[in-house]
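First the structure, in the form of structure tokens, and then the observations on it.
Of the protein chains in this complex, all but one are displayed in their positions.
And then chain A:
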């Protein structure tokens, strides 16, 4: 146990995800040693992020104003919507620069164990966005795990009757990998999702 505020800092850091007691201690002492200006800037950002950042009223992504940058961008395709679980999935897909449509962030996946049902996700908001008929294709980009698949299946049942084109991200072999090292589930999925070559 350290004295007063040093221990407080270690305790606070230790509550962050992925940081154990030893890492917390290392970071605390790094901060003690660091330039006061750097630490001040770090502290300011922490305060600012809680005060300024909000969630986009349209898509649920993190934003600094009423609407996020992507929803506000008139060049983005209005007819395609990509549904993801978290804001960080938006960033991941944006990095690809392949997708020019807009997003809808659900805020998680259906998981009864964690007490999360459809009402706890932004599904009602999704349905409202579809009401005016501008959106014609929905890409379901939830995680390829049990909960992500369940959420995608649930949404498919909800969306299909609306006459939209509903697609699911393909799952299969990683690019740059070796076929022989792929696990059997991934390889099996890749077989199921194979396509004709021209």
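We adopt the following convention: contacts are C-beta pairs under 8 Å (C-beta built on N, C-alpha and C of every residue); 3 or more make two chains touch, one makes a residue touch a chain; residues count from 1.
Going forward, contacts and distances are computed from a predicted model.
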Leaving aside the chains you can see, what is the UniProt protein name of the one that's missing? Options: "DNA replication and repair protein RecF", "Signal recognition particle receptor FtsY", "NADH-quinone oxidoreductase" or "Rod shape-determining protein RodA".
"DNA replication and repair protein RecF"
Cross-chain touch to the chain not pictured, restricted to A:93, A:150 or A:169, is A:150
Absent-chain interface as seen on chain A, which is shown
110-113, 115, 117-118, 146-147, 149-150, 153-154, 157, 183-185
